[in-house]
Structure formats: C-alpha cells, structure tokens
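Apart from one protein chain that is not included, each protein chain of the complex appears where it belongs.
Chains: A and B, in written order; residue numbering restarts at 1 for each.
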Amino acid sequence: MLENPKLVEQIVDRYSRDEGMLISMMQDIQAECGYLPADGLRCLSKRLQVPLSRVYAIATFYSSFRLAPGGAHEVTLCMGTVCYLKGAPDILEAVCKEFRVEPGGTTSDRLFSLQPVNCVGACALAPVMVVDGKYYDGVTPASAIEVLSDLPPAEESTEVIAKEDVA
Amino acid sequence: MTPPALAKLASPVDLEALAQQFRGDSRKASKCVRVCIGTGCTAKGSRKIYELFCEAAEQCDADVNIEAKCVGCHGFCERGPVVVVEPGEIFYQQVEEPDVAEIFRETVLGGRIVERLLYEDPATGKKAREAADIPFYSAQQRVVLSGNGRIDPTQITDYIADGGYSALAKALSSMTPEDVISQVELAGLRGRGGGGFPTARKWQSCREAKGSAKYVICNGDEGDPGAFMDRSIMEGNPHSVIEGMLIGAYAIGSRQGYIYVRNEYPLAVEHLKAAISQASDMGLLGKNILGSSFSFDIKINRGGGAFVCGESTALMASLEGRPGEPRAKYVHTVESGFRGKPTNLNNVETWANVPQIINRGGEWFAGIGTEKSKGTKVFSLVGNVVNTGLVEVPMGITLRRIIEEIGGGVPDGKRFKAVQTGGPSGGCIPAEHLDVRVDFDELTKLGSMMGSGGMIVMDEDTCMVRVAQYFTEFLQKESCGKCTPCREGLAQMLHILNGITKGDGEVGDIEEVGTLAQLLEGTALCALGKTAANPILSTIRYFREEYDAHILDRHCPAKECRGLFHYEIDREACKACGICLKNCPADAIAGEKKVPHIIYQGKCTLCGTCWDKCPFSAVIKV
Partner (left out) sequence: MPTVTIDGHKVRVKKNATVLDAARRAEIWIPTLCYHPSVLSEASCRLCMVELDRGDWRQLITACNYPVRRDIVVYASSEGAEQARRGVMELLLARAPESEELRAMAERMGVEKTRYPKVTESQRNCILCGLCVQVCEHLIGQAAIGFAGRGVDKAVAAPFRQPSEDCIGCGACAAVCPVGTIKVRVHKDQNEVEISPFKSRSKLMLCHECSAPVVSTEVAEKALQKIEINTEEFRELIRLCPRCRMLRTAKQLAAMPAYENG
C-alpha cells in the first residue's frame, strides 16, 4: 500500500510526465517504498495513461524491481565471473541455508532481502557482498554469515525510520 | 579553497581564459594529496581517509597551501586505498586511517617518504616511489584513463584546468561536422562496446539519415560480469564522456543525448549527474554552446537490471519506457532507432576517446595500435592474477605481456590455464595462444572476441566445463525470452551442461550442444542469442579432453564439480589432530590420536568440510 497518496503524482511530475522515463519513475517509487506497491503501479498507469499490463511487464522484466516489501536491510551478493570463480556460489548457499532465505527473497523475520546480482564491477575485491551500500571484500561463507548475524534486527530499524518520519 | 563562481561561457576564448585562471589557481596549492574514491578504494575506506586528509589540511597552520582532492580510479584496485602526494607523485598503497597523520607529517610537510607504504615489487623486492616505477603501470599507455587518478571528477573546474572541453571548443570554432568525422575516420576508431564497428562510418550514416530529430546515446550499461572499465571512466572522468558526446552530436547534427547507466553503478550516476549540471551551468550544455549555433542537452537514464539492455535496440526500448527486448536490425538504428528516429549509439569508452582524437589529431591516434585496430583499449584484468585492476594498453600488445608483465602472472605458484575475454559472448583462450596480439580481429579468429574489455584469468584449478556452464546459465537468466532459439535453446544447452557437470553426461552431448549452437547463431534475433554459444564452443575447442573426462570417466580434472572427484587424507601430511573428524557432518572420518585419519568413501557426502577445516592441507581432492 502507498503510504503517501500523492507520491506517484509527485514522481510523475518530477519527470514532466515523460512516458520514456517510466522506468526511472518506477525506480523512484521503489526507492521511496522499498518495493513497488500494486496500488502505486495502478496509479502510475492511470496518471501516465500507459496500460497497467505494460507497467507490470516492466516490473517483472527488470531484475531490480520488487513487487513485495523487502527486509530491513538490503544484501547484494555479487555473482560475477570472478566472484563466482572465487567461491560466491558457496557463500550464497551458506547464507541461504543459515538464514533460511531464497535467492531474491526476504528472511521470514524481515531482517534482510538477499539479491544475487550479475556483477557489481568491483572484481578486485572478489568475492564481494554489499550490505546497505557498504562493500565487503574477500568474503567467505563464514564472514558473510558473521556480518549478516550482526545486522540490527528489523524492529529497531523500523523504529528509527518511524522516528525520522515524525521529526 | 572555494571554487570561483561559475559563469556561462560565451565563446572558446572565454573557455581558454578560464582554463588559464584555474591553472593559476591550482599552482597556488603547492601541495596536493590525491585520494582515490573509485568503488574499489571506497570499499576499503578511502572516503574516510579523504576526510582525514581534509581535516589535516584545514588544521595545518604551515605557510603552504595544501589541498586534499578526491580522484577517480587509478586502476590498481588490488592495492587500494591509493593515495598520491604531489609534488613528487609519491604513490602510497594500502593506506589505512592511522597512516594519514604520518603521511601528512612526513611527506606532505616534511618531504620525506614513508617507505612502508610504497609498492614493493614481489619479484625484485624493489620499492617504487611513483606509479611509473611499478610494473603494473609501466607497460600501460593511458589515453582514456589519463584523467583518472589526477582530476577531481566532481569538479568541472579541474577538468577544464586540465584542458577539458578544449576539443569541443576546437571543433565548434574551427571544424565543420565533416571535418570532425574525417578526423575520427583518420583515427580508425572502432566501437569499444564489443562490435568494433568503425565509429566514423556510424556517425556518417546517422548524419546522412533523413529526419531532423536525431539522437546520440551513450551506452553505459556495462553488463559483462568481470568488467568495470566503463564504470571507472564514468566515475573517474565523467566530463570526458560528455565532451565526446557533444563533439559527436555536433558532427551528427543531434540536439539531444542520453546516457544509459547500469543500475548497479550508483556512484557513476551521481558523478554524471553532477557533471551534467555543472556543464549546463557553464553553458557547455544547453542552447548556443560557447556562442555557436550548436545546442545540445543530455539526460541520464538508469537501467533496471537487464543484461540484454547492453544491446542497442533493447537499450532504446528501455529508454522508451518498455521492457528491454531487442528488435530486428534489418533497418539500422542510425536510420530508425530511438523513437523511430536516426540514432547513434556508442559505448562509454568510445565517447571518451573522442576529445583526445580531436585535440591531438586522428593521425596521432592511428599511430597507436595495429593495422586494423587503432588506439588503446582498457581492460579489467581480474581473476587468478597477482595484480588485479584496470589496465589501458595499446592495441596489438600480446596477451602474455598483459597477464605476466602487467598482471604479474598467476598467484600461489599455480599454472595458467586460460583467459576469458569478451564477456558472456566471448571465449576462453588457452596458454598456447598467449602470444596472440590483442586486437579485434585476432581474438575473433581464436573463437573469442574483444568485447568490452573483460579479461578473466583462470588457473589450473578452474573447471572449463563449469566456466561454460556459468556463462550459459548467466545468459539463460538474462535472455529476454522474446525469440524461440535464445529462450528455449539456451535452456536446452544449460540442461545438457548441468548433466555433464553432475556426472550424467552422455556420449553425443557435445555434438548435441554443437547443433544447438549452430541453430542459435543462425536464427536468434539479437547478438546476445547469436553469440550465446561462444563460451561453450571455445571451451570445447580448446579443452575437449575435460568434457570427455566428465562424460566418459565421470571425473572432473580440475576437481571442481561435486561428485566427480573424492576426498582422501594424505597419510604423510595428516597430524591426526581430529579437526576433520569432529567437523564431518556424515561421520565418515575415522581415526585416533597419532594415527592418520581415513575417509570412508561410502559414507562421505562430498560436502568438503574436512577439506576446508584441515589446518595442514592433508585432505586432498582426488
């Protein structure tokens, strides 16, 4: 659900209603909401007069979009060639097993979402894991689990966000 | 030091005067500390180091003007964070926060070298004072990357002081669009994105195409895994890309440009946005640029996470706000591309070469490289190689020099097995071809390709069937699904490769893959599908015996494919410490104190825990 009913309108105006910027608009919605809420996409389709089926096609074609809320933290695991050769598949397997999460999914306690990506272009640091924008280099299955276990739990971070909103 | 207020530049003379003024300014700061803020160094904490240097410079009451500056990627990411001190170009590597005070006190103020932070050549033990003394840099020739590591990518003033936008001024004031195209033709510049199409010919066709609205696009959707050349250029020297696009747009007759950047490159987007806004403020983008009749604007679009968008027609579909599906190119995009209008698309590195060609002349550029591949090429040299990083070399250099001289060879005493070039559409080149000269045509002859510049070194422990499987899986996940051969054919090929790596391979599998490969090459809609079988074909061509071992002997020679090798304990090396025994989840290891342990193969699940845990490397793969 959209928390701010005016959000889509604001974003559409930001790009002067240019249909060509549809993907950028969707990225902005996701940046605000953490995912693409269905009502947001409906609203976007109406405002831009672009069929909802096309908006949905875009949302499911591009791998950076998410149709369900993610976790409190964003974990990206690089599966580029170098990271792959240096053991990224083992890290992925270990993390999935330890936190009972599917690649591309979110842990049941909403602690983090795990997104394997093609290549973050930081091959000199392989294997690489990115947590909330912070790069970790030379990651091993054990070090990845350690970093993720130390993440502040979901409730805390929602509280922080809520407080910021009030302020 | 606050930058001088930026006013719109009304003519090339204004630009030159401003450049003079900035150069005067930078001379005032007699000492400068340049901190790399490329993604590699940032990941290792260089932002904090930059801040600490800024603080130190501010608090310093010495009677000299000291400046701390953030700069783009030096390329030697392996050794980050990199800090260079002027004067003297003293090159410090692997700098940590506590080192800042020492560098500041000793080198910046005292003019003394901090020996322990210099690069030491592992072969000779010699310390290198400057970048030029390090073998990683000495064999390189930096043209496109010349500004990286020197200028602050977030300040247009730094770019202008370095001679930036003078090529644009030259083109607008003394060259016709035809002159520009003929210089690019003379240079022999070919597209750096992978195809190697002659840039001047593309520009000419687009210039001649009917219609007044024309577009130029910069393809910054660098999707090849293991490649980050374009990211480093966009992050480290965004104005060079913008200036190249301006010159190209002037030659083609376009008023609107787009830069399409991968979503995974937030820093590149940030730097490009700032650069566009600064260039607009100074009248280098917008209406009547430098007082001429030429007007041009640039918009930035972020990709949504789809490898196929590196393909020009898919990228254009994405720019139009649709899923990134390619379309047939029977009518070329220079005639009918973005929004059905003539469109010229070049890759980041191609655009970044243009200002240099205009400034130094096409003949100068053509003097570098081989007969049909001119200039330099940036590669990201990664994988099992000592010096990982970004290298720029003249075309025609041998693979051996890149890997052994610049890259320092394969680490840990391992044997070199292959180098993968050209990304998922490329192939693996074995040791016997290391002396090939790197250019567009030579790599193609070997069944690989130049591609955008990824160069992944693999050692003896790499299973080539798994490499083929990796790329096939990659492409299968990234196939847009529009056309039958790519969508279904890749899934079928992956199915066969999965079988081989699991030990279920059958005689005839390789021939079956060959048939599919031929079908894809002939019938797929776009280049992604047409070249998708290259990783498989090139590995079959050079490493057929590895495939045969998997299929016929159910054995993985590199001991990577689980189930196709087993673990044993080396009786000589085993110290009977019991660690493997305690950690084995299947109770498959037996042994007691002072007696070498053994693995019961029947019970072993091949999980590899014992191999991981053994402190004496006594567990071996057989």
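List of remarks:
Methods note: contacts are C-beta pairs under 8 Å (C-beta built on N, C-alpha and C of every residue); 3 or more make two chains touch, one makes a residue touch a chain.
None of the values given here were measured: they were computed from a predicted structure.
The residue touching the chain not shown here, chosen from B:L490, B:I540 or B:C574, is B:L490. Shown as candidates are A:P51, A:P103 or A:G138; the residue that touches the absent chain is A:P51. Checked against the hidden chain, the listed residues B:V331, B:L552, B:A573 or B:V595 yield one contact partner: B:V331.
When the whole complex is considered, the residue among B:S166, B:Q476, B:T501 or B:T531 that touches the unshown chain is B:Q476. Within the complete assembly, residues 306, 323, 327-328, 330-331, 476-485, 487-492, 494-495, 512, 515, 519, 522-525 of subunit B touch the chain that is not shown.
On the side of subunit A, the interface with the absent chain consists of residues 38, 41, 51-57, 60-61, 67, using the contact rule stated above.
In the analysis below, only the chains that are shown with their structure count from here on.
Computed centre separation for the pair subunit A/subunit B is 24 angstrom, with centres defined by C-alpha atoms. Here subunit A touches subunit B in the complex through residues 19-24, 26-27, 50, 54, 57-58, 61-65, 79-82, 84-85, 117-126, 128, 133-137, going by the rule given at the top. Those residues of subunit B that touch subunit A in the complex are listed here as 39-40, 42-44, 77-78, 80, 222-228, 231, 263-266, 301-307, 318-324, 339, 380, 382-384, 388-389, 420, 454, 456, 458, 462, 470-471, 474, 478, 480.
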